[in-house]
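Down below is the structure, laid out as structure tokens.
The complex appears here without one of its protein chains, the remainder shown in place.
Moving on, here comes subunit A:
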Amino acid sequence: MSKKLEKNGLWESSRMMLPEHKEAYILYQQNLRKNSRPQLDDQETERLSSIIAESMLFRKEVTLVLFGEFDNSELTGVVTKIDQQQKNVRLARGNDFVWINTENIIGAMFY
């Protein structure tokens, strides 16, 4: 079977579209999928802080959910430092570590 006779093949091969139009549409579709930053209430913020503190005190491995414009991501590690001035949390992962802005943390859990 030829590709032209399968799925959307016939229309794909006869479509006439300016590359600029295509790009504008791809961007438009991406923006439709954009997440808005969740507003955490005080209780939830407190719960997250206690989990982060617990991880640092007892060196427990924690998984943090980080906000992303298009996709949220998860990072697992042990919290080794909390910088209250800069509002950063240092997450150690093996021999490596990352600094995470607390504003981006929208979830935390122990497994």
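The criterion applied here is as follows: a residue touches a chain if its C-beta (ideal position, glycine included) is under 8 Å from a C-beta of that chain, and two chains touch if they have at least 3 such contacts; residues count from 1.
Here is the rule we use: contacts and distances are computed from a predicted model.
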{"item": "The complex's invisible chain, by UniProt name, from \"Aspartate carbamoyltransferase\", \"DNA polymerase IV\", \"Multicomponent K+:H+ antiporter subunit C\" or \"Sugar ABC transporter permease\"", "value": "\"DNA polymerase IV\""}
{"item": "Hidden partner chain, touching residue among A:His21, A:Arg37, A:Arg59 or A:Arg93", "value": "A:His21"}
{"item": "Interface residues of subunit A (partner: the chain not displayed)", "value": "2, 4-5, 7-12, 14-18, 20-22, 24-26, 28-29"}
